[in-house]
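The other protein chains are all here in position, but one chain of the complex has been omitted.
This part shows chain A:
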Amino acid sequence: MKHVVIIGNGIAGVTAARHIRKKSDYHITIISSETKYFFSRTALMYVFMGHMKFEHTQPYENWFWKKNRIELVQAYVQKIDTTLKKLVLNNNTTITFDDLIIATGSTPNKFGWPGQNLKGVMGMYSKQDLDEINRYAKDCKRAVIVGGGLIGFEMAEMFASKNIPVTFLVRETSFWNKVLPAQESEMINKHIKEHHIDLRLNTNLIEILSDEHGRAKAIVTDKGETISCNLVGLTAGVSPNISFLKNSDIKTDKGVLVNRNLETNIPNIYAIGDCAEQQSVIGERRPIEAVWYTGRIMGETVARTICGIPTKYSPGHWFNSAKFFDIEYQTYGWITALPKENEARFYWEHKDGKKCLHFNFDKISRKFIGINTLGIRLRHQLFDRWLTEEKSIEYVLEHLKDANFDPEFYKQYEEEIITKFNSENGTTLTAKKKSWKRIFA
């Protein structure tokens, strides 16, 4: 019987294993050095904050793996022998495979800052990172977070929840403004400050200073300021975790290079998730996407290929979500920080400054291109359909009530939104009543 070995037990690897099991009787082995059982990485912050215990981040009970005949090996893969189809593990055992899936995820970036390896300096990615944060947070007087992305934000939120003062160094002039348009970015800036985070925009880290015990005691910024702190979070993005492939025949660039079938240059070896780098462009997606659901989709896809139905990786319309303290963010389709030449934008913001919708559409054809929403939930299913059917901005606005996904009895703003659009565009649109018929169509 074919032996499928998966390196990495994150969402990509585990989804692949589950779908291979659904479709086949192959012998499946998952190898991970991080934890024995799959857990949701995105939930680690909640363990620190006391919303959950670590066991709550595990989506499957421990008996699940045996019942589904998925073998779990807790070890680190040191070497891959592609000719003998053999893996060498750090516990000096070897595992042979027929098919190999590399799903090793990412590792936090470190840009050679002086002092980046001091005690009390850490990323926020793995279970081990969480353990270390727990250890150093105990006597933390001030934490400095470096890097204005989503993980940096998570870390700021974590320390704030423990009433630890946080200084947040962001290279950009406004939070996450390479992704978010100015209005959304500004809303988040304000919300960060509302939560008493010392937000330093347009500020870079120069070095981290050590105390006599080799622990961080302060950081120096490019503004010449020294900020004392005894915990430093480095969250300047992530890169594929593929250093163990250095001396193998598997072709890599930033990540493991794969074709649309997620195959590497070596037959029977595949790469999925954060560590995979697409050789051909897929729409406007980046070649490496460290996003939860793309990992899952790659897992769903590669399972079919391995089970005898060669299948192309075909992620649909772009979507994503996040939460910034109390403000939820969702996006469907594309709306970049700055409008492209053919694009027009429509922005509505609620007077409380915590809700907004930002629409992107084609100036000439009126085709709806994408939307950002803060503080209002929207229905994925409908936006996916509207994007596929290339609906116009007018259609989307008129049917916006169908797409509202806020809990019942929440105040709805469709009329207000459409009135603003009408006054800016000289149109006479009206909001259609919510229709289950259309939603289920």
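Points worth noting:
Keep this in mind: a residue touches a chain if its C-beta (ideal position, glycine included) is under 8 Å from a C-beta of that chain, and two chains touch if they have at least 3 such contacts; residues count from 1.
Everything below uses one rule, namely that contacts and distances are computed from a predicted model.
According to its UniProt record, the chain left out of view corresponds to "4Fe-4S binding protein" among "4Fe-4S binding protein", "Cytochrome C biogenesis protein", "Cysteine desufuration protein SufE" or "ABC transporter permease".
Among A:Met1, A:Val281 or A:Ile309, the one in contact with the hidden chain is A:Ile309. Although one chain is not drawn, the whole complex shows that of A:Gln74, A:Thr107 or A:Ser161 it is A:Ser161 that touches it. Touch with the chain omitted from the figure is made, among A:Asn9, A:Thr57 or A:Ser210, by A:Thr57. Within the complete assembly, residues 11, 40, 42-43, 46, 49-53, 56-59, 61, 161-162, 191, 194-195, 292-293, 296-297, 300-301, 304, 309, 311-317, 319, 321-323, 325-326, 328, 330, 377-381, 384, 405-411, 436-437, 439-440 of chain A touch the chain that is not shown.
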